[in-house]
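Complex shown without one protein chain; remaining protein chains in place.
Moving on to chain A:
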Amino acid sequence: MNKDLELHLKRIARVVNPIISLRDVEVDFDGYKALNTINIDFSFKGVQFIIGPNGAGKTTILDAICGRVKTSKGKIIYKETHEVQNKKPESIVHLGISRKFQNPTIFNTQTVFENMKLSLLTGKRNVWYLFNHKITKEEEDTIDQTLLKLNLLEYKNVISGSMSHGQKQWLEIAMSIINEPELLLVDEPIAGMSPSERDRTGELLKEIGKDHTVLVVEHDMKFVSNFSTSVTVMHEGRIIDRGAFDKIVNNEQVIEIYLGRQN
């Protein structure tokens, strides 16, 4: 990597008052460096996309932030105060970091309502409280409102496993946003969705991005261009470029390693 680019990357990587900062983060899968000395800040608010070819380490960044994979080096700092690297996922969630997985990860044997109830209560309280908790009117209203946002209200009492793939994706998004997390990590949200479902999902992410931070890993370039506030490009465990969509598509290196391959 030449010096100018390095300087450029350093400049663009730093943000004033970041919500999450990665400092020299390295993730090592038995010798294979899925993340190689990552240094980046993500700013508050907005829908910030992470793109890159397969194996670039996009999902691994999300995994490292939410505690799904262990980092071998470096620090991940949330809101400039909490170090979250290698913490248990259940405690990271309570800081306000929520994760939506790539494949719809919901409780298939339970109803949509029960899925939402599980997400709403978050397990923050003690075991006895959770065991005996009866849902209140306000809590049910919160669930209804969130379901309404995702067109799922009429499916409230349906067993969630019987819904379509797109609806399952939406349910998981609903589960991830019900507690209004400050940082929402979303992995390929529109995989398997119809065009109209895609637009709806995009609009929703955009709306959440007005008040909260959304980090999205996505392949679909049209989706990225329509809904992104900023884009980070990754390749082989490193960050190549970052900026507005129009800017990064003109970066020759990006075209070469990523966009170029599609043609």
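Observations
Keep this in mind: contacts are C-beta pairs under 8 Å (C-beta built on N, C-alpha and C of every residue); 3 or more make two chains touch, one makes a residue touch a chain; residues count from 1.
Here is the rule we use: contacts and distances are computed from a predicted model.
Missing chain, UniProt protein name, picked from "OB-fold domain-containing protein", "Biotin-dependent carboxyltransferase", "Metalloprotease TldD" or "Urea ABC transporter permease subunit UrtC": "Urea ABC transporter permease subunit UrtC". Of the listed positions A:175, A:214, A:233 or A:257, the one in contact with the omitted chain in the full complex is A:175. Per the touch definition above, the residue from A:93, A:112, A:150 or A:234 contacting the chain not shown is A:93.
Across the entire complex, the residue among A:17, A:81 or A:132 in touch with the chain not shown is A:132. Touching the missing chain, out of A:36, A:72, A:105 or A:225, is residue A:105.
The omitted chain makes contact with just one of the residues A:66, A:112, A:163 or A:208: A:66.
Think of the hidden chain as still there; on chain A it touches residues 66, 68, 88-90, 93-94, 99, 101, 105-110, 114, 117-119, 121-124, 127, 130-135, 175.
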